[in-house]
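Scroll down for the structure; my scribbles are underneath it.
Apart from one protein chain that is not included, each protein chain of the complex appears where it belongs.
After this line comes chain A, so read on.
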Amino acid sequence: MNNKSQSQDWDLVIKGHTSLFDVKFRDIWNYRDLLFLFVKRDFISFYKQTVLGPLWFFIQPFLTTIVFTFVFGNLAGISTDGLPQFLFFLSGITAWNYFSDCLTKTSTVFRDNAGIFGKVYFPRLIMPLSIVFSNLIRFGVQMLLFLLMMGYFWYKNADFHLTYAVFFFPYLIALMAFLGLGAGLIITAITTKYKDLTFLVTFGVQLLMYGTTVIYPLSAAPAAYKKYIELNPMTGIIEAFRYAFLGKGEFSLWSLGYSTVVTIVILFMGILIFNKTEKNFVDTI
C-alpha cells in the first residue's frame, strides 16, 4: 500500500522547511484575477460615499505643493534651479508620493491582512503587488495634475522644457515601485515579530524625504552632504524624473544605474524574506 502511494505524483506537497529560493511565481500568475480584483476593490472603496470621489487624489498633492512653495520657496528661499517653484515642488512630490505610498502601505501588509491571511491561502505576494498597482492608479491621476500644471506654465511662457529622458519615464516608475515594494516587504516581514520597526517607518519615510532631492535640487546641496544624498537611490530617480519633464536636474546614466542595482538587490531580498516569513507569520503576529 505504501509503495502504491509513493509512486503517485502529487500536485502539492506541504512541508515545513523549503528552500529559501522557492518562490512560487507560477502560483502568482494563476491568481492574477485576484490581483486585479484587489486593485478594483481598493479603488472603489476609496471614493465610495465621498462627494468629490477620485478628485481627492488631486487635492492632497496640490495643497502640499502650495504649502511647500510657500514655506521652502518663499520663506526659506531654497533654489529651484530656475524652474517655476510650483512645478519644481509638484514634480518632486508626485514622484516621491508614489514611492512612499508603495513603501508605507506594503510595510504593514502582514498586519493589515492578518485576518484574511489567517483564514485562506493565496500567494501572499498578491497583496503587496495589488498595493503597488493601486498606487499606480493614484500616481496616474497625480501625473495628470502635473501635466495640467505643466501646460498652464508653458502657456505662461515659464522657463522649462521636456528632454529625451522622458523616454525613461516608464523605467523610472518601475524603479520607484520596486524599490518601495522591496523595502516594504523587508519591513513587513520583520515587523511580524519585532513590532518596533512600525514606529520607525512613518517618520523614517518623512525624514528620508529630506534626504532626497524633493524640496531642493541636487545642485543646491552643500558639497559635504552631496555624496550622502547621492547614495540615496531615490535621489537619482527623482533627479531623472525632473530632468525628463522640466529639463533641469543632474541626470546621468551612472546614477540611474546605481539606483537600478540598489533596487534589484532590495527587491530580491524583500521577496525572499517575505516568502520565508509568509509560511509561519500567522503564528507570531
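We take it that contacts are C-beta pairs under 8 Å (C-beta built on N, C-alpha and C of every residue); 3 or more make two chains touch, one makes a residue touch a chain; residues count from 1.
The rule is short, and it goes like this: contacts and distances are computed from a predicted model.
Q: Between "ABC transporter ATP-binding protein", "NADH-quinone oxidoreductase subunit D", "Ferredoxin" or "YtkA-like protein", choose the name on the UniProt record of the chain that's been left out.
A: Missing chain, UniProt protein name: "ABC transporter ATP-binding protein".
Q: Given the contact definition stated above, which residue among A:F21, A:Y164, A:Y194 or A:W254 touches the chain not shown here?
A: Hidden-chain contact among the options goes to A:Y194.
Q: Mind listing the chain A residues that contact the chain we can't see here?
A: 5, 8-16, 31, 33-34, 36-38, 40-41, 44-45, 48-49, 115-122, 193-194, 279-280, 282-284
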